[in-house]
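Note that this complex is displayed minus one protein chain, with the remaining chains in position.
Letters A and B mark the chains as written, and numbering starts fresh at 1 in each.
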Amino acid sequence: MNGPRMTGNGTNKDMLVATGDTVGGEGHRLRGGWGRGGWAATPRPVRWLVYLALIALAMLLPLQPIGSFMTPRSDWATVLFYPIGVYILLAIGLNVVVGQAGLLDLGYVAFFAIGGYMMAVLGTKVGWRFWEILAVGILASAVSGLILGAPTLRLRGDYLAIVTLGFGEIVRITAQNIDAIGGPRGIAGIPHPPSLSDFEIFGVKPFHYGVLDPRPYYYLLVVLIALTIIFCKRLENSRVGRAWAAIREDEDAAELMGVPTFRFKLAAFAIGASIGGATGVVWSAKVISIIPNNFPFILSATILAAVVLGGSGNIPGVMLGAFLVAWLPERFRVLQDYRVLAFGAVLVLMMALRPEGILPSRRRKAEFAEGAGGMGSLGAEVGSATSEASS
Amino acid sequence: MRRSIQGLAAAAVASTLLLAACGGNDNNGGGGGGGSAQPSTVKLGFMGDLTGENSGIVIPPFNGATMAVDEYNATNPTTKIQLIRYDSQAQPDQAASLAQQALKTDKIVGLIGPAFSGESQQVGPILEEGKIPSVSPSATNVTLGQKGWKYWHRILANDGVQGAGIAGYIVRALKAKKVFVVDDKQDYSKGLADVVDNTLKENGVTTQRDTVDQNGSDYSSTVNKIKAAAPDAIFYGGYYAQLGRLIKQLREGGVKARVLSGDGSLDTGLPKGAGGTNADGAVVGCPCNIDRTGVSSPASKKFADAYKTKFNTVPKIYSAEGYDAATAFIKAIEAGNTTPEKINQFLSTVDTPGVTKQIKFGPNGEPAGGEIYVYLFKGPDYTLLGNAKEAPAPPA
Partner (left out) sequence: MLHDFVDQFWPSTVDGISLGSIYALVALGYTMVYGVLRLINFAHSEVFMLGTVAVVYTVTEIGVSSPLSGISLIAMLVLLAVVGMVASAGTAVTLEYVAYRPLRKRGASRLAALISAIGASLFLQQLAALVIIPRLFHKPKEGGRLPVQSPNWVERKDVISIGDFVVRNDKLLIVVSAVLMMIALDQFVNRTKLGRGIRATAQDPETSVLMGVNIDRIVTATFLIGGAMAGVAAALYVMRFEETNFFVGFLLGIKAFTAAVLGGIGNLRGALVGGIVLGLIEMYGSALFGSEWQHVVAFSVLVLVLMFRPTGILGESLQQARV
């Protein structure tokens, strides 16, 4: 049958690779996964110690000396929250959809918007508080992911991309046209999260959510990011993650092997959506005023760029991608104007030279090299100058 | 695998250091620079879109403010003022982060701006909690004055007054019975259009509404609606780029009714966008007083002449308002108030003549006075018709 060309010995080995990655841990010889041999070989407690150290490091980031180096002309702590932190969390969410399940979503900003408006509307008009809204927001975004996905996920990859783009714009324009949720004025006066305690350490009150200090919000975001990473990693190593890998590499084969592809694609969409929505809720609670134009298509494209450039499918990769995409234009004002120009050029170049991204997972690298990993290969039908006989 | 991680980390660190070394200090004079040399300098900030596509409306007030500060510093006072520019590019997030910077690192004692209403929504709470007074020369959104902010002020009339003023002109001078109101769905545009619509209705004028898209180019459906409605006048809430397009398509569609708009359209780009002489006869209102040759008062003439000498161009939109906003702070500092708290207290009682109006603020930060002026477009430029309450209908 026509399909992406598979190097090697046919289906068996690829399916094995699909499972091998997940068996991680004490020196299982199957390769797959980035740095798995060395990293996975370290005993669990050590790995957890490193994770905790990383989190502690993240907490320490908003220090003035670091700030004067990283963003000398704007407030480092604010920038750490947005765009850096928010982009990172959004990228992890989009990674589930694009990187894990291989579905191209060009309207991811819609879920960010839904979360943001949930916080705004429920906070100002209904009077709920942040933590309840967060729970509801996650649920509502997941549902919207299901609503968007149900009719569209049967479409081929490129059509899915356009439909999601259309959906993103529909959400934005609708928000602009409906006066009940503020119309073009948006919603202002969104309440901050209620302060958990006035406990103070090193001159900071990390649980006091006021206006002047962006750091408590940043800490909240770090916790959220950590939880999301744990969640996504667990998913990746579970049956769900394996199914996504199979779908990503060759959907038809997966279907034939008995994987209920539609259901898992829907799950990916819903999970990605809920992460986007959660981010929206937290961001909205900090900035306290939102307008429809906060959610343009270019933000979807930016997060996609972050995921793709960083290394889709690999969480450290997309985090790095998001960090670069968020921080570089802030740091180098010259880049600010040419930011999108640079994005575009880098996207084209990367796809030509290194489509797996800066920090890819080993498996994704292999997939891209084979021309698999999402929707088959370009011009598979028309072939290339050195076209081998297809299987 | 271990090696590649280490290699990558090393490369990352190295490149970051390299970038930082090259990136260097591309900022705009002043910056954090520590408490600075003499203890007798205070810092004022100016925030707005200084380099983006809207800079045409922000640079004139910045010039006005700069001129005021320079004039003051030239008198060799005991306390000098340093004006720091914060380029927010009209992005609320950027504005918010710059505001934090201004507050904590630069330690400004007052802010002139933000220039636009959108960024003011996010900067306002920060300045309020940080207790830093601000005077905006151009943010006209009505809700800004309704939030109960104690440290916020503006030196020009808001959109509520502007809309009512223009609507009043339509009723009184143009004697229109039927008006078609259009906006481009943006916050400022819709807000202004709503006020005009409501005021017109209150005065017994029949109105009809429609919208255009700020990014689209085809306004045929709106043109068709207007043509079918055959109004006496058309009011557009929004900016000159879209209005130019609309006027062009209206004239091409055979609609000859007079077009009016608000301060977002007061730009020589309007006749360009409309093409040819299509924009002739358009009347645009503004809470600003653009007096290029200084006819309205001696203070105005002095300002216009000085502005021309310093910047080699006539005063543009909001430049005099920027001057007045700076003057408010200057008077406060002159009187010996050098802390934000004292300056704010001074602002609540200030009562001194400015170029555009008497510099005096109401309890909610709105200016005590504030007239709406109307301008008439003819050819590539516009001229002052007069105060909206008194100006006559333009010659046919």
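Methods note: a residue touches a chain if its C-beta (ideal position, glycine included) is under 8 Å from a C-beta of that chain, and two chains touch if they have at least 3 such contacts.
Everything quoted here is computed from the prediction, not taken from an experiment.
Only one of A:V143, A:L196, A:L328 or A:M351 touches the absent chain when the whole complex is considered: A:M351.
Across B:N215, B:N312 or B:T349, the residue that sits in touch with the chain not pictured is B:N215. Screening B:K185, B:K331 or B:K360 against the full complex identifies B:K185 as the residue touching the chain left out. Only one of the listed residues, A:R47, A:K125 or A:R156, touches the absent chain: A:R156.
Residues 1-5, 102, 104, 106, 151-152, 155-159, 161-163, 165-167, 169-170, 173-174, 176-177, 252, 297, 301, 304-305, 308, 337-338, 340-341, 343-348, 350-352, 355, 367-368, 371-387, 390 of chain A touch the missing chain (whole complex, contact as defined above). Contact between chain B and the absent chain runs through residues 51-53, 55, 185, 210-213, 215-222, 224-225, 227-228, 241, 244-245, 248, 252, 269, 272-273, 275-276.
Everything below uses one rule, namely that only the chains that are shown with their structure count from here on.
Touching chain A in their complex are the following residues of chain B: 1-2, 4-5, 8, 19-20, 23, 25-27, 31-32, 51, 89, 92-94, 96-98, 100-101, 103-105, 118, 121-122, 125-126, 128-130, 143, 147, 185-187, 189-191.
Residues of chain A touching chain B in their complex: 34-39, 68-69, 72-75, 77-79, 82-83, 176-177, 183-186, 188-189, 210-212, 214, 287-289, 291, 293-294, 331-334, 336-337, 359.
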